[in-house]
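Here is chain A:
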Amino acid sequence: MNLFDSLAVSGSALSAERQRSEIIAANMANAETTHTEAGGPFHRREVVFHSTVSSNFQLALHHEGVQGAPPHGSVHISEVVDDTTPPVMKYEPGHPDANKDGYVAYPAINPVMEMVDLMASVRAYQLNASAVTATKQMIQQTIEILKS
Partner candidate 1 sequence: MTTPTPLLSMLESYLKLTTAREQAISANMANVDTPGYHTHDINFAGELQNAMRKISNVGNGSESVPLIPASREVHGLLERPDGNNVSLDREGLLMAETQLQYALGIQLIRRQFHQIISAINGGSQS
Partner candidate 2 sequence: MSNSISDLGSIGNIGTLPKVQPAPKSEQSEGFGGVLAHALQQVNQLNGGAEQQIGNMLKGGSADMSSVMISVEKADIAFQLMMQVRNKIVSAYQDIEKMQF
């Protein structure tokens, strides 16, 4: 039950949101990529958040000083999954990546969706940054008890 654990939790959220925005940025950058090393169009990727929720018993243990799991509430990205949506087929016979029917497979990425996701990620980042500021302020005030 101390404020530094709070800092760690908020820090984990900042890190997770940053990774998420990186993935989204990669999606947006590759919205028109029809050819990758693995063959086929770029696949949209998504992140899955996972949170470490401790039970009250674990919280009590942690309070007694038992080290171990990251603090209650820490969030991390458990996996990055590929979107399984089938690619968008467009008719472009002259395109180097066209298949035998003249269709080119484009990634199924909707820029509007990506933009909304990015905004949500930025908003969450701001929220947790303000949480870090608040916690830091509280720690500073605690130190001031010793002053004068």
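Criterion: a contact is a pair of C-beta atoms (placed from the backbone, for glycine too) under 8 Å apart; a residue touches a chain by one contact, two chains touch by 3 or more; residues count from 1.
Selection rule, in plain terms: all candidates are chains of the complex that A comes from, given by their letters.
None of these values were measured; they are calculated from a predicted model.
Student: Quick check: counting C-beta contacts as defined, which of 1 or 2 touches chain A in this complex?
Tutor: Here chain A touches candidate 1.
Student: Residues of chain A touching candidate 1 in their complex?
Tutor: Residues 1-3, 5-6, 9-10, 12-13, 16-17, 20, 48-51, 53, 56, 59-60, 63, 71-75, 120-121, 123-124, 127-128, 130-131, 134-135, 137-138, 141-142, 144-145, 148.
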